[in-house]
Structures are given as C-alpha cells and as structure tokens.
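All protein chains but one are shown at their positions in the complex.
By written order: A and B. Residues from 1 in each chain.
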Amino acid sequence: MKKLFFMVFLIFSISAFAADTIKIGAIFDFTGGTADVGKPYAEGVKDCVRWFNEKGGINGKKIELFDVDYSYKVPNALAAYKDFKMKGVVAIHGWGTADTEALTKFVAQDKIPYLSASYSEHLADGKKTPYNFFVGASYSDQTEAALQFIKDNKGKTVAFIYNDTGFGRSPFFPDGENAAKKLGIQLVDKQVVDLKALDATAQMLNLKKSGAEYAIVQETYMATSTILKDAKKNGLTTKFIGLNWTFDRPLIKLAGDAANGFYGVSPFAFWSDTDVEGIKFLRELNKKYHPDVHEREINYIQGFSSMYVLLSAIKNVKGPITGESIKHSLESMRDFSTMGLTPPVTFTPDIHKGVRAARIYQIQNGQIKPVSKVITLQ
Amino acid sequence: MNYVNCGNFKTSYAKDAAIYKTVFSKISIYSFLILMLLVPFYANSYILYILNMIFISSIAAVGLNILTGFTGLISLGHGAFIGVGAFATGYLALNYGMNFYFVIPLAALITAIIGIIFGLPSLRLKDLYLSIATLAAQFILEFIFIRAESFTGGVNGMPVAYPTIFGIEINNDFRFYFFAYSFAIVMITIGKNILRTKIGRAFISVRDNYIAAEAMGVDIFKYKLLSFGISSFYAGVAGSLWAYYVQFITPEHFTITVSIQYLSMIIIGGLGSVLGSIFGTIFMVILPEMLRHLVDLLSGVAPFLKQIFPAIREAFYGIVIILFLLFEPEGLARRWNLIKAYWKLWPFSY
Partner (left out) sequence: MEFLTQIIIAGIVIGSIYSLVALGFTLIYKSTGIVNFAQGELLLVGAYVCLHLTVSYQIPFIFSFLITLIFMFFFGFLIERVFLRRMIGEPIISIIMLTIGLSSLLKSIVQIIWGTDTRTFPKIFSHEPVKIGFLNISMVYIFALISIAIFLGIFSYFFKTTKTGVAMRAVASDQQAALSMGIDVRRIFALSWAIAAIVSTVGGVLLGNINGINTSLSQFGLKVFPVVILGGLDSIIGAIVGGIIIGVLENIVGGYIDPLVGGGAKEVFPFVAMIIILLIKPYGLFGTVKVEKV
C-alpha cells in the first residue's frame, strides 16, 4: 500500500512541473451511458483548445487541458475533481447531469467556474449555483420555444414524453406545464418512455387515445427512435418535437423513414447550415485537423462553442486569472458572438444560461431543414 | 490458514478467538492506527479524498462481507441499501435539522429495517434464486428513490448540509478524514467483534451447512434476517457518510454497478475476512486512479492509448476479477497471511 502511495506521489510530482500555463480541467464521458453523444462533444472541446493554442494561446500563455473520462459515474467525477483542484485548474469543462449535479456545491465552495452540457434550469440561477454556467438554452426554455412554435402553428393540445430521470423531467415539471398554461395550450397527456426502451406501443396507444396534436420529447436518440417508429406503426397523427438531445443525424440513421417530419428544437447550428460563419470555419478546421472526418454531429458543435465561450472569457480577464475573475468575465458577457454557432451569448450575475433563443428544425426526406426563425424568449 | 509463532500456545477458546494473536501484533496495529492520524497533516486533498473514499467504502464492504462472506447470502442490492442510508440521512438532516450523531444511527437503522424487509424472501429462497431476489430489491429501491419525491427529492436529488461537531463544520477533506476515520475504526471493530460472538458463529454455520446448523438448534431464518439487518446497517452508515461527504445525492449514485463493485471488493479482498474487505476496498478504490495516472503519463509517448484506454480500464476491472477468481480465490487476505508467514520465518523459511 505504501508503495502505491509513493507511486501516486511520484506521478503528482511529475505533473506538478509545468511551465506557466492556463490549466483547465475537463470531465468527459467516452465509455459510460452517454458515450455516444459524449465523445463528439469532447472532441469539440479539445479541438477548440487546440485551435486556441495554435493561435498562440491566451495572451501568450498556452492552455493545458487535463481531460478525464469518468464513464458517467459520480465517484470518478469526484476523484477527477479533487485531482484537478490539486493541479490548480482555474476552470472546468464538465459534461452531463451526473457530474454537474455532484460537483455543484464543491465548485461554488472552491470558486471554480464549471461549464457543462447539462442544460437544466436549476443550474441557471446565478444566486443558487454561482459557479455553474452553460452555453445553450435551458431545457425549459427549449420547451417554451417549442410551445411557442406550436402556438404559431395554431396547435391547441400538447403531450409531454420523457424518461424518469432528472434529465427527462427537468424541462416539463414545473416549467413546461406553466409555459403551456401561459400560452393557452392544453396539456392532454404525459408519457414515460425509458431511455433504453425497445418498445413504446403501450405509451403510443395511450397517446393516441389522448388525441394530442403535438408531443414534446425529451429523450436521447435511441428512445426517440423507438417512439417515432411505434408512433408510425400505430398510425398516430401527432407531430413530435424533440429537444436538443433527440435531434441530429444519428436519429435519422436509427429511425429511418419514421424520422421524416420530426421537429427538433436546437439552440445550435447544424453541420448542414453552411451559411453560418461558424460552421464554415469548423469545416475548414476539420479539414486541417481531421482530414478523414467529413461530417460532425451537433454535439461536436456544442462542445466547441461552449469551450469557445469559456476561453474567450478567460481572454477578457483583466489581471490575474483565477476562478473568480473568470466568473466575473463570464458574467459581463453581453451578446457575445460565437460565430453564429449559437445565438449571441449573454451571462449576467443572476442568469447563467448563455442562450435564450432556439430555432425549430425539421427532418425532411432525411435532411435537416430549419422551419422557423430564431425564437427568442423573454 | 493460521500461521502462529512457535511457542504461542492457546490454552482457551477465548484466546483462540482473540483479535490480537500476539502482543506484537497488538502493538503494530495500534501504532499503525495512530500513524494514520498523522497522514492528513502531510497529504494533499486528492490523497485525502482517496483515503476518505476508502474509509467510507470499507464500512460498506465489511457489511457486505458479513452477509455474503460469512453468512453465504449473495446480495446484488448492496448499492441500493447504501442509497437508502444516504437518502435517509438527507431526509432527516434536511427536514428535522438533526445533527449527525442522531442522523447516522437513525439512517442506519432505517436501512437495516429495509434490508430485513428485502431479506424476507430468504425464508424460502436459496442460493441463486435469493441473489436474484436481491437484484430485484436493487431495481425496486432505485424506482422508489426516483418516485418517492417527498422523501428523496426524486430525480432532482437532495442537498445535504455539512455535519457539525462542537460547532466545527466538517467542510473539507482534512476534517472529514478524522470524521470518516473514526467511523471506520468503530464500525470495523464492532464488525470484527460481532463475528467472534455466538451470532458470528451462527452465521458461519448457516453458510457452511445450514441443514446441520438447523439440526443443532440454530434458528436459520432468524440469523439470515439478522445478517441482512447488520449488513444493511453497515451499508446505511456508509451511505450516510457518503451523503455527508459529497453533499448532494441523486438516485443515479446507487445503481447496480455500485452493488457489483462492492461484490468485487470482497471477492478480491477475500470472502469471510474482515481484513480482506479492507484490502479489497483499498485495491478497488486505488486501481482506477492509478490506471488513470498511468494513462496520463503514457499518453505523452503514445497518444492513441488515451483514445482506447477508457475501454481498457473497464477491461482491467474484468481481468482483475477473473484473475483473482482463477488464481487467488481466497483473495488478498490469504496473500497477506502468506507474506506475513514468510517474513516471520525469514531468512530461514524453507
């Protein structure tokens, strides 16, 4: 046992010798339950760091990224966090619900800004969770955008489909319910479909009975595909609108024809939106960095834009770079442009969700097409 | 397998069952325990984190070993029982504002009761069927964690405040070290002692041959339930400490993976050995961390390793378990005894 400790010490002492760099921690999921979307996300984050470093770093300092695969397991995230803290990171880029929730209190205590892709509304309050940020529209806001879209299309009834996890329920209870009431859309049904469900016939038949015109879906690709296929099989006329994790090319691959007509809410631009400046740039960047990669998932764009915002905030820090100064720099961002990858990003000391706008897309003949303007929420 | 020094004769059963076989072992254990108290003054927060995890997990591992190693009842629901302890802690601390010295025993008791309830099928079930019934307990409890929102906070989880003792808030790794360390010592000592009593012997008799045990007047069902109770009590204490340590609990912490991890701890450490449970815990907590640092080092030389290493790490888990089962089925505890025996006779071992 002593030997083990000695080795641990040794490894630390090696890693402690590093030049003057900006240290950032990253917690990713390459192998856990969310690996299919976690991996492209991580690649986006890494590419962004690489690009910044090749441009000469931030004010002459290189960025040192410590990345850890935590397999979506909380103890791994905790261990990684303690390790980061010891290495003296000034900010952390996290991943999903599991790590973000587990670390919220610690990062507030240790004053380390924590960006992640968990767009849960309760992480957006700067007073309650002072060091959590996310670059994206919260699930609740995405739901509101979807409801707005339903209203614009003269829809009167809606159903919610979700899974029984924090991730699944976050958009709807209570925010989604309230938003529906406010907009005068009647909530007629709620269905739970497990994230790994292979069959949703019972749920779809219940949904059919309820007669909902629209259904908002908060799932991941697999369950969404099950829902769409079983809806088609049972002849539902309901129109489905998915939030950001349901909607991209992998879904088209999974669901095939059943994906046609599916709507998606996305605060991010898609790889196919070639008129967006940021996408053009990313396409060039990928030609250089990964000549064999021709298409990127939305998660890559998410990761890249999120890291882009963090690094730009660090760049704007005046004086010494600490967790606190980065927080202030982030909170003073107003309408920051992410080259169009997302709508302009604004953080305030109270509001830590960067984006309050989203666009509705639709899958038409296997292609992702925007079908609405950018819907901005108040 | 007992290796005893020459001339160390046991003249009574009490001596045979003593924890400290010799004065020397007594002194060395005590001095080790005291030395451990000095560690936090020299270690950084990462090392302290690892040690704290070892303390917390070893409590739960000892509990599982009482059930699985000593009584022979395989539980695939230990992770969920730890969860019961954690949520009970959160609920009691949040709603009644109780201090930890009430919360931890109460939470552990609640867990023990739940454990006994899910132990009831052991009245009729044996072996495999029983272990699968505990698997069901795992899934049912997970469902309850999610749905019993008024108790557990549901999917959003619940925050837990730092424990305070004499007005001192235990709010960092340094302070928590002493907190967890004392709990670990108390719980492990109690565990070791329970097993030396009538109860412990009854457990072992149920494991080794329950028909013979029954014939000799051991009330099998009572002891099986008791074993479930004690084991869950330990899980409850561990869950409680975990809740106090991580400050935030959600149902996602207490999945089947956790249950399996504890099983591997006691397998690797040695079934039916308290010391083995501790060894197993140390091994399973440190292994992934060591692997991670190894990759960080190696990735400088071979960056592609970093791409596939996460998967290799999981494979490593599997390989370690398999290798232990194939080549060291009695676990690290046996190895430890062999090493001790070797050094006792050194340099004249033959």
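Structural remarks
The working rule: a residue touches a chain if its C-beta (ideal position, glycine included) is under 8 Å from a C-beta of that chain, and two chains touch if they have at least 3 such contacts.
Just so it is clear, the structure is predicted and the values come from calculations on it, not from any experiment.
One chain is not displayed; in the complete assembly it touches the shown chains A, B.
Considering the whole complex, the residue from A:54, A:152, A:199 or A:350 that touches the absent chain is A:199. In the complete complex, the residue from B:16, B:127, B:169 or B:219 that touches the missing chain is B:127. Interface note for the absent chain: among B:113, B:161, B:297 or B:311, the touching residue is B:311. Chain A meets the missing chain through residues 30-31, 33, 35-36, 39, 164, 190-192, 194, 196, 198-199, 201-203, 205-206, 209, 221-222, 225-226, 229, 232-235, 250, 253-254, 256-258. Seen across the whole complex, the unshown chain contacts chain B at 68, 74, 121, 124-129, 131-133, 135-137, 139-140, 142-143, 146-147, 211-212, 215, 256, 260, 263-264, 267, 271, 308, 310-315, 317-322, 325-326, 329.
Heads up, the rule we're going with is that only the chains that are shown with their structure count from here on.
Separating the centre of chain A from that of chain B, both taken as means of CA atoms, is a distance of 36 Å. Remark: chain B residues 44-47, 49-50, 53, 146-147, 154-157, 159, 171, 173, 246-248, 250, 252-253, 257, 282, 286, 288-290, 292-294, 296-297, 309-311, 313-314 touch chain A in the complex. Only residues 1, 4-5, 7-8, 11-12, 14-15, 30-31, 66, 68-69, 71, 73-76, 78-80, 82-83, 85-86, 97-98, 101-102, 104-106, 109, 122, 164-170 of chain A touch chain B when the two sit together in their complex.
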